[in-house]
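I have a structure I would like to understand better, so I am pasting it below and will then ask my questions one at a time.
Complex shown without one protein chain; remaining protein chains in place.
Right, chain A next:
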Amino acid sequence: FAGLSDISISQDIPVEGEITIPMRSRIREFDSSTLNESVQNTIMRDLKAVGKKFMHVLYPRKSNTLLRDWDLWGPLVLCVTLALMLQRGSADSENDGGPQFAEVFVIIWFGAVTITLNSKLLGGNISFFQSLCVLGYCILPLTVALLVCRLVLLAKPGPINFIVRLFVVIMMFAWSIVASTAFLADSQPPNRKALAVYPVFLFYFVISWMILTFTP
């Protein structure tokens, strides 16, 4: 706020005006007050924003929506879904190597924070939460892969079963990588994209590996 201290206001003129956030789009301006709107509207608007970002991940193109209006709702939902689905069905078989809820949760957030710090260290011009948001939303294809895997696992186990799962997981893994690099690569210096993408690759690889080796 160093710049604000330079502005001198004449004592006789009452200060008045409207505070507008320049980042918001013009469409929002007519309902700038969210106090009067119903709760349903508020929730629906946020849900729509989250849904729109999901669409952006599923069909990645050069767009700044995911970066501009970041939120952590989508990542939270995806992360919890993934962790819940990776949880073993029976609680008593605790020592059978299945990933626990807390573990998946920690891997995802710890990994995302590590990647973000790495990209900051490499000189990327992206904010901390923007990067977390993108990495979190790009788990969506892998969540879909897990869903498909669980459905496939209902069928008779065998080599064909495994090959189908392998194919699905590899496809979704590639999708995740492509989507996240489409959003994140622009924020890095052009000569260092490979360095920034490598930890992202590792992060999604570990998650895909957990999904592939999961058996209920």
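Everything that follows uses one rule, which is that a contact is a pair of C-beta atoms (placed from the backbone, for glycine too) under 8 Å apart; a residue touches a chain by one contact, two chains touch by 3 or more; residues count from 1.
Quick note on the criterion: contacts and distances are computed from a predicted model.
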What protein name does the UniProt record of the undisplayed chain give, "Protein YIPF3", "Polymerase III polypeptide H", "Electron transfer flavoprotein subunit beta" or "Cytochrome b-c1 complex subunit 7"? "Protein YIPF3"
Contacting the left-out chain: of A:A49, A:L67, A:M85 or A:L195, that is A:L195
Check the options A:L121, A:A155 or A:A174 and report the residue that touches the missing chain. A:L121
Among A:A102, A:L151 or A:A174, single out the residue that touches the unshown chain. A:A102
Taking the full complex into account, what residues of chain A touch the chain not shown? 9, 11-15, 94-100, 102-103, 106-107, 114, 117-118, 120-123, 191-192, 194-195, 198-199, 202, 205-206, 209, 213
